[in-house]
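Some notes on the structure that comes next.
Only a single protein chain was left out; the remaining protein chains are all shown in position.
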Amino acid sequence: MIFLRRQLPLLITFVMGLVFAAQYYVPHPASEQLLTTVNKWIQIIGGFALVLGVTSLFHLHAVKIRRKEAGWGYSFVLYAGLLGTIAVGLWANGKEAVNGALTAFGWMYSYMMVPLQGTMFAILAFFIASAAYRSFRARSREAAVLLVAAVIVMMGRVPLGEYLVPISGDFSQWILNVLNTSVRRAILIGISLGAVALSLKIIFGIERAYLGGGKE
Amino acid sequence: MTFAERMLHIDRRIIFLVIGVCTLVPLLYPVGLAIKVSPEVRSVHDHIESLPEGSVFLLSLDFDPASKPELYPQAVALLRHAFQKNLRVIGMTLWVTGAGMADQVITQMARDLGKENGKDYVFLGWSPGVGSLIITMGQDLYKAFPSDYYNQPTKELAVLKGVQNLRDVNYVVSLAAGTAGIETWYVFGKDKYKFELGGGCTGVIAPGLYPLLRSGQINGLIGGLRGAAEYEVLIGKKGRAVAGMDAQSATHFAIIVLVILCNVFYLSIRASRGKADPR
Amino acid sequence: MPFEMLLGAWVAAGLTLFIFTFLYKDNPLFKLAEHLYVGISVGYTIVKVYDTVIIRLLYEPMVKQGDWSLLVPLGIGMLMLARYFPKITWLSRIAFAFIVGVGSGLAIPRIISSYILKQVEDTVRPLVSLAAEGGPTFTYNLLDPASNLNALVLLIGVVSVLFYFFFSIEHKGPVRVAAHTGILFLMISFGAAFGYTVMARMSLLIGRLTDLIEFADPQYGRASLWLLLATVATLIVWSVRRGEQKEG
Partner (left out) sequence: MGKSQKTRELWSPFRYALRITRPPSRGFRRTGHASLLTGLLFLLAWAAPAMAAELSAPHDVRVIDTPSDSGGGLTILWSKADYDGPDVRYQILMGEGAEKKMVAEFPANSHYVRDAKFPWWTRPAPRGFHQYDIKTGKGIELKDGTAYAVSVAVRRGDERAEAPAVQVVPEPNWVNWNQMNNLLLVLLFGAVVFGSIRAAKRREIFLRRIPGLDAVDEAIGRATELGKPILYLTGAGDMSEPATIAAAVILGRVAKRVAAYETDLMVPHRDPIVMAVCQEITKQSYLEAAKPDAFKEDSNFFITTDQFSYTAAVDGIMLRRKPAANFFMGSYFAESLLLTETGASTGAIQIAGTDSDHQLPFFVTTCDYTLIGEELYAASAYLSREPVQVGTLRGQDMGKGFILAVLALGTVLATVGVLFGTDLPLIILDLFKDLK
């Protein structure tokens, strides 16, 4: 029993990890086939994980409604949106359009999902402005450098900027292409080493946080 | 609290308002700031310009509502240009979720320019298959689309007279928000049936399509809202995209001015208090 | 104008405005849109997962093509639900172990390839190039990403930022200088990325506002205008009533 509980998961991780790391070095079609199959499997298993999440969401709002917490009425709105979408979606067999004509599910997607999502994104435009006002202060040399770079790039990306300061377009391009690339590259190298180290530790059973409960 | 301090802790809703106004006003009353036209946009325009009246122009609107802000203005500009040049326009989409919107833009533009459905243009709608659909169209257009979006039999349409398959199409432009788009049209269409192909795409995927442009697989590329604005400048009809670029300039400068102001206030406070950080 | 499009315009314009009210203050209209959004998006994901996973990846291949090997992922997926039964909770670990094991294995060689080798390969460039007549020269055109000067700047940037990320040595002496240069590079890059993103976000805002302007057209029954009025009126009423409640 102890073996099943503690060792079996580690063994599975170990075997799967080695097999799929090795898969990369094998160009044979059999190895490609293996990769496609397991990708499909992961997708299926991931689908079940959603059940966990949805149950948690249902539970959270059910509690809110039961306890009549502040704003519990909105939980009903949430339920209505959720169940309504599912009903409409199943009715349309999960298809947004049939023969080029929108289904009710497609209608919900185009006229509810897309505007809601797009508007949340658009709110970022306002927030980015207020963030700039609040935090772009030349408190230190570093902060000054940051704000100057931001201003140059903002100038260089629009017609008015290119018109007022003709060099700003090329200069902002240079900052983006050379300076920005070098920094992102260094950050990437660093975090990639971290990611590889972590993956190795997971495969060899040294890191077990993903199993929950940290140490045991 | 001094004036500068008050200004530093200004209610952020005022900033929101500034940004909102700076976006909305240019959209409603475009100024039309000069926009540099890039060669890749110009080549799409010049190709359409070079087509004689009555040539067949196929516009594939391969995007869904999520990419509307960038690709819709491109579609409007291209359709306007094609209709003005009295080309025969065929509209279609490879994205099932985009059919309704595509129909809307074509109908709207045709109405604005006094074009008649079936005679000057046709909207074929969507049909499954993506790559194989393009291949079928390359062999026989009427097999791929026996009827158009409004269920009119395509064989009887005046606009399609003399058009058997994709070889009879003079220019194809795909406005794409991803795959099932420009690459698809190249691989399954242009490669085999030898029509000229142009593209338009969202800003996000544009860098990935530049290799196709450099190798001549597509003859031009309209990238994002900026590309749409350039096209509008070329056809001399400044529309949403140009207005969008004005709005973009306005907001960028609003932010730059805000940043400068906030530093002026900040530094003036710091000067009056010595070196202490007035956070 | 077909009815569903007209209705769509009204709904889309309304929801857009409701979300925008968040800029003023958290309020019932935003909360309504927010909860609706969460509901619809979860519902949408459930339908899509049902359609792709249950129907297209599981049911059809198993029943129509007799691919019974899919019972394996089905079984592993079921194990995940063991979390709900305290006695057999440990079974769900098998599912986690499978996913994480495959993920880690796949990651290692691919990360080395595209984030380490590829990046190193592209940073290691000769600092001289051959001129047309054959002699070595140093090209310093800043606008050409492949020029020697840019190769040098790139190298300095990568090296100094890497120095900043050393954790097991003290930052003093030359390391300190390098790490400090690294910080400057970091800040320039952050500033540039910030400025660049401003453009992308503004395009989205422009897109939303363009839609609202379109829906203000008479053919949509001036949806945006009427809804804007209604939204503002609701907000005023709400603020007044809340003010009264606070006083009372």
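By letter and in written order, the chains are A, B and C; residue numbering begins at 1 in each of them.
Throughout what follows, a residue touches a chain if its C-beta (ideal position, glycine included) is under 8 Å from a C-beta of that chain, and two chains touch if they have at least 3 such contacts.
This one's a predicted model, so the numbers in the text were calculated from it and none came from an experiment.
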item	value
Per the touch definition above, residue among C:Met5, C:Val53, C:Ile94 or C:Ala107 touching the missing chain	C:Ala107
Which residue of A:Leu34, A:Ala49, A:Leu90 or A:Ala144 touches the chain not shown here	A:Ala49
Touching residue (missing chain; options A:Leu11, A:Ala101 or A:Ala195)	A:Ala195
Positions on chain C contacted by the hidden chain, ascending	19, 22, 26, 31, 33-34, 37-38, 40-42, 44-45, 83, 92, 96, 99-100, 103-104, 107-109, 112-114, 116-118, 120-121, 123-130, 136, 155, 158-159, 162-163, 165-171, 186-187, 189-191, 193-194, 197
Touch residues of chain A, complete complex, unshown partner	21, 24-29, 32, 49-54, 56-57, 59-60, 63, 70-71, 116-117, 120-121, 123-124, 127-128, 130-132, 134-136, 146, 184, 187-191, 193-202, 204, 206-207, 209-214
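As a working rule, only the chains that are shown with their structure count from here on.
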item	value
Chain nearest the overall C-alpha centroid of the shown protein atoms	C
Chain A-chain B separation of Cα centroids, rounded to whole Å	27
Centroid distance [mean C-alpha coordinates] between chain C and chain B, Å	23
Between chain A and chain C, centroid-to-centroid distance (C-alpha), Å	5
Of all residues in chain B, the ones touching two or more other chains	16, 19-20, 23, 68-69, 100, 248, 251-252, 255
Numbers and ranges of chain C residues touching at least 2 other chains	23, 198-199, 202, 204-205, 207-209, 211
Partner chain C, residues of chain B touching it in the complex	13, 16, 19-20, 23-24, 27-28, 68-70, 100, 104, 203, 224-225, 240, 244, 247-248, 251-252, 255
Touching residues on chain A, where the partner in the complex is chain C	4-5, 8-10, 12-25, 37-38, 40-52, 54-55, 57, 71, 74-75, 77-86, 89-90, 93-95, 102, 105, 107-126, 128-129, 132, 141-143, 145-154, 157-158, 170, 172-190, 192-193, 195-196, 198-200, 202-203, 210-212
Chain C - residues contacting chain B, complex	5, 23-24, 198-200, 202-211, 213
